[in-house]
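Data first, discussion second: the structure below is written as structure tokens.
A single protein chain has been removed from this complex, and every other one stays in its place.
Right, chain A next:
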Amino acid sequence: MEIPSMDRRELFFRDIERGDIVIGRISSIREFGFFMVLICLGSGIMRDISHLEITALCPLRDVPSHSNHGDPLSYYQTGDIIRAGIKDIDRYHEKLAVSLCSSSLPPHLSGIKLGVITSEELPLYYRRSVELNSNSLESYENIMESSLGFVNPGVVEFLLEKLGIDETNPPSLMRGLQSKNFSEEDFASALRKKQSASWALKCVKIGVDYFKVGRHVDAMNEYNKALEIDKQNVEALVARGALYATKGSLNKAIEDFELALENCPTHRNARKYLCQTLVERGGQLEEEEKFLNAESYYKKALALDETFKEAEEALQKLHKYMQVILYFLLEIECCVN
């Protein structure tokens, strides 16, 4: 913008805050501290201030010592590039005091290293500014367009976040486009969900019709189709579970019923069929003499529906049987002893 230095100085002293990071070059070292001429800013407002000839003082007490003995200042030389934190500002007299202690920085910047830095560590914007000033043929636009960041596909997202613009609730100055007035139900994802459930239900109905006339393979196809459209469709799961149970694949049936019940805990048929199948499976396990396993199935069924008589009866019968066996075992033991 080619603004006179005086105005830029004024603005600098208006806008600078304690805790901002500044970068400068040591111009002279005294017993009480060192002076540095500021080059640019490292946080907050990023500006190139190298032409403003602003000097800051870093007092001795704000220079951390690098060894156990000797003068902390002996570590530094004129011409060193220093990164420091602003400690005190006298805006009226345009005086600045800086510190090399990390305590002068705000918490979110406390990880940044203060002290001597190399010219590679100078901020990118400053290096670009130097390029711009040294070559009168260069322009903001040229430097921007040739920078790596500009062509990076992620740059838009990155800058949106940096500026605090939210794309999920896009802003508009049009009355009709205030997204907060849009109903959630009109959004694509909500519509798709509703539609999937409806399409899946159609398949289930066809499947149930096949099932009723004994065309089990066709029915299974329809149920699987439905579940492909709508993975957690309750009706499809219950129907498929019933089909599995009929064919004897009790474990698969139980899986389907349990998933259905998870999605819709109030589904009567899901609960009913699940209980029945659990008991049936329990019976199978009893036949295989896996009594404890069987017991857990009966108990599970009762946990789902405490009024389920068959489960109650089966459990009691099993317990009696187990008692009888225990009795016999004890008897045999006594006889042996």
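The rule we apply is simple: a contact is a pair of C-beta atoms (placed from the backbone, for glycine too) under 8 Å apart; a residue touches a chain by one contact, two chains touch by 3 or more; residues count from 1.
Here, contacts and distances are computed from a predicted model.
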| item | value |
| --- | --- |
| Protein that the absent chain corresponds to, by UniProt name, given "AP complex subunit sigma", "Beta-adaptin-like protein", "Protoheme IX farnesyltransferase, mitochondrial" or "Cyclin-Q" | "Cyclin-Q" |
| Residue touching the undisplayed chain, where the options are A:Asn135, A:Gln195, A:Asn251 or A:Gln323 | A:Gln195 |
| Residue of A:Ile45, A:Ile112 or A:Ala303 in touch with the missing chain, whole complex considered | A:Ile45 |
| From A:Leu11, A:Leu109, A:Cys264 or A:Met322, residue that would touch the chain that is not displayed | A:Leu11 |
| Listed residues A:Met1, A:Leu292 or A:Val336, member touching the removed chain | A:Met1 |
| Residues of chain A in contact with the chain not shown | 1-4, 7-8, 11, 14-15, 17, 44-47, 125, 139-141, 144, 150, 155-156, 159-160, 162-165, 167-168, 170-177, 179, 182, 186-189, 191-192, 194-195, 198-199, 202 |
